[in-house]
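A single protein chain has been omitted; all remaining protein chains appear in their positions.
So, chain A:
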Amino acid sequence: MSLSPDEASRFAHLLSSKAEPLAARWAELVAAGLRGRLSSAELRRQTSELQRAFQQAFDAGATDLTSEAAAELRAQLDELSTNRARQGFTATETAISVYAFKEATLEILGSVDDATTLRDYVAFSGFVDRAALFTFDSYVRVRESLIADQAEQLLELSTPVVKLWEGVVAVPLVGTLDSARAQVVMERLLQTLVDTGSPYAIIDITGVPAVDTQVAQHILKTVVAARLMGADCIISGIRPQIAQTIVALGIEFGDIATKASLADALRYVISQNKRAGR
C-alpha cells in the first residue's frame, strides 16, 4: 500500500506547518521509551532532522520508501539505526523511535472526523511502518557486522605464537578449540616455524577448558604437520582431569612428548637440544 501523490503533498503541507510542535512531541514520546539514556536535546535534534527528511520526501512526491525521492530519508533512517545499534539500544527501542512519529502526528491532527483525513492517515501510517521496518533491517545488519568483527578479533587475539627460547616457539591455547580456531592455530604455528626456523614447538593447553576427541584430533593434526615440516612438537599443560578424560576416551598421543607443565616442556626441549649438539 503506497501513498498517492495527493496524500503525499497534503502530508508535506501538514509537516511543514506543524513542524515545531510535531518534532517536540515526537522527541518526548521517544524519550519516554528510552528512559533517559539519550539527552532530550539530542533526541530533539534527531527527530527534527528525521521530520525534515520525511517532509522533503513527501515534497518530492515520494509515494513509496523505495522510490528515488526518498533516498535522503533512507540515508537518515540508516544513520539513526546504525547509531542506536552501536550505542547498545534494543531493536524495539530503535523501532519505537520511528513509530512514535505516527502517534505524534495523530495527536497533532486532533480528532479525526472526516473520512478523507482518516484515509490519509492510514496511508501515511503504512509509509511510516515501512520506514520502521527499514530501520529494523539496517539495525540487524549493523549488529551482525559488529558480531562478525568481534568474532574475527577474538580469533586474532586468542592465538599468539610466542618465541620462548632460541629455536623454541610456544602456542598458549586459551578457550574452546573448534575447527575454525584449530585451523588458524595450525596455520599460524607452521608459518612461525618457517619464519623463525625453530625446530621445536610447544603447544600449551592449560587454557583449554575441555579436551574431547575432536580437539585431540586437531592437536594431533598440527603435530603431524609440524613433523612433516621437520619440527618437533611437545604438548604441555595437561591438567589432571584432562589426562583422565584423554585416557577414558582412548585418545592415543603415540610417540608425541606430553608434559604436565610448560616449564617441564621447555626443560625437555633444552635437554634434547644439548643432546643434538645444537
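Everything that follows uses one rule, which is that contacts are C-beta pairs under 8 Å (C-beta built on N, C-alpha and C of every residue); 3 or more make two chains touch, one makes a residue touch a chain; residues count from 1.
Following the convention adopted for this analysis, contacts and distances are computed from a predicted model.
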item: "ATP phosphoribosyltransferase regulatory subunit", "Branched-chain amino acid ABC transporter permease", "Fluoride-specific ion channel FluC" or "Anti-sigma factor antagonist" - which is the UniProt name of the missing chain; value: "Anti-sigma factor antagonist"
item: Of A:37, A:163 or A:221, the one touching the omitted chain in the full complex; value: A:221
item: Sole contact to the chain not displayed, among A:98, A:231 or A:246; value: A:231
item: Touching the absent chain when the full complex is considered, from A:92, A:116, A:191 or A:213; value: A:191
item: Contacts of chain A with the absent chain, listed as residue ranges; value: 186-187, 190-191, 193-194, 197-199, 221, 224-231, 276-278
